[in-house]
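Yeah, one chain of the complex is gone here, protein chain that is, but the others are all in their spots.
Up next is chain A:
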Amino acid sequence: MSQVIIKDDEVDIVIGALQSDLTSFMEAWRPMFSRFHLIIVKDPDLKEELKVPGGFNLNLYTKSDMDKVVDSSSSTISFSGYSCRYFGYLMSRKKYIISIDDDCIPAKDSKGELIDAVAQHITNLTTPATPFFFNTLYDPFSEGTDFVRGYPFSLRSGVECGLSCGLWLNLADYDAPTQALKPSARNSRYVDAVLTVPARTMLPLSGINIAFNNELVGPTLLPAFRLAKEGKFRWETVEDIWTGMCAKVVCDHLRLGVKSGLPYVWRQERGNAVESLKKEWEGVQLMEEVVPFFQSVRLSEAAVTAEDCIAEIAASVKEQLGRSNPMFARAAENMVEWIKLWKQVRSL
C-alpha cells in the first residue's frame, strides 16, 4: 500500500472554540496541526478574549465576521455553541476539512504511541470506500489486508470517500441518559479498524472528531436542527446527529462512502451528564421521529450535487416532518438558506 501523500494546502482544520483558552488544546495538537492551515471560529456567545498560542498558520473568525455574512435579524441560522464551526466550513476553500472538538487531545494507540488523527482522517478520505458489500477484514486498502474471498471483483475499486467519522477514548460520545446511568463508564477499547458504513445504513454522526471532502459534500455539513435548550455540552445537542443523517443520505445517493473507526481522540472530562439530562431531554424524543424519515427518504435522479440533494431533503423534511413539529420546519428552512449562503459566499 503506497503512502498517502498529503498536500498541506489541500487541508483546513476547523476548530469551534467553545472555551476561551485554547492554549493547552493547541499545544497538545501542535505536532499534528502545525503543517496545516487552521480556521478557528469563536462561539459567538463566548464573551472572553480567545487565547491562542503562536506558531500556527490560522484565520480567526468571530461574531462580527458572522454578522457580515449572515443577517441575524432575518436569518434563523445560528452559529451559537457547537454550530460555530459551520461558519468555518462556510469560509473554507480547501478540499479536505477536519474538525475536532476543543475538549479533545491526541489519544494513544495500543502500542502507546500518539495518534495523528489528522493523518488518519486524510488517509480515510483519500482511499476508496466500499459501501456496496461488506468486507469482513474491514478496510481492504489498509496495510497488511485486502478484500476477502467472495468479495465481488467489480466492486473492488470502491468509490470516493465523502466523510470520515472518528471515535473517542475516555469520555465516549454517549447520550446523557446512558452516561447518567453509568457515570464511570469510559471507553478504553482501541479497535484497530476503519470500515465503510454500508449504503442505506444510517449511523449517528458525532461531530466530535470528523473529516470530510469539502468539494464533494461540503454543503451537507450544515447547522440546521437546533434544540430549544441546546447547550455547550455534547449531551445537550443533536445538531450533528441531524446533519449526519442528511450527510449519509446524500453520500448514499451520490454513491460516496462514509467511513467510521480510526482515528481515536482522547476526550477530556467535562460537564455532568445528570445535569445535562435535567436540562435537555426533548431532543432525545424528537430524534426518534426523524429516524424512519431518514431511513426511507429517496432523492431524484436530477439531484447530482450535494446542494441539489440538500434542497430535496429540505423539501421532504418540510412536507413530511414539518407538519408535526415547527422545529423540523425551521430545520428545513435553515437547510434551504444554508445552500443559498453557500453559493453566495463562493460567488464572491
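Just so we're on the same page, a residue touches a chain if its C-beta (ideal position, glycine included) is under 8 Å from a C-beta of that chain, and two chains touch if they have at least 3 such contacts; residues count from 1.
In this section, contacts and distances are computed from a predicted model.
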Complex minus one chain; that chain's UniProt name from "Protein EARLY HEADING DATE 2", "Centromere protein O", "Translation initiation factor eIF2B subunit alpha" or "UDP-arabinopyranose mutase" is "UDP-arabinopyranose mutase"
Of A:192, A:282 or A:319, the residue touching the omitted chain is A:192
Checked against the full complex, the residue among A:61, A:212 or A:235 that touches the missing chain is A:235
For chain A, residues touching the missing partner are 110, 133-138, 142, 144-155, 165, 167, 172-175, 178, 182, 185, 187-193, 197-206, 234-235, 238, 240-241, 244, 260, 284, 287-288, 291, 295
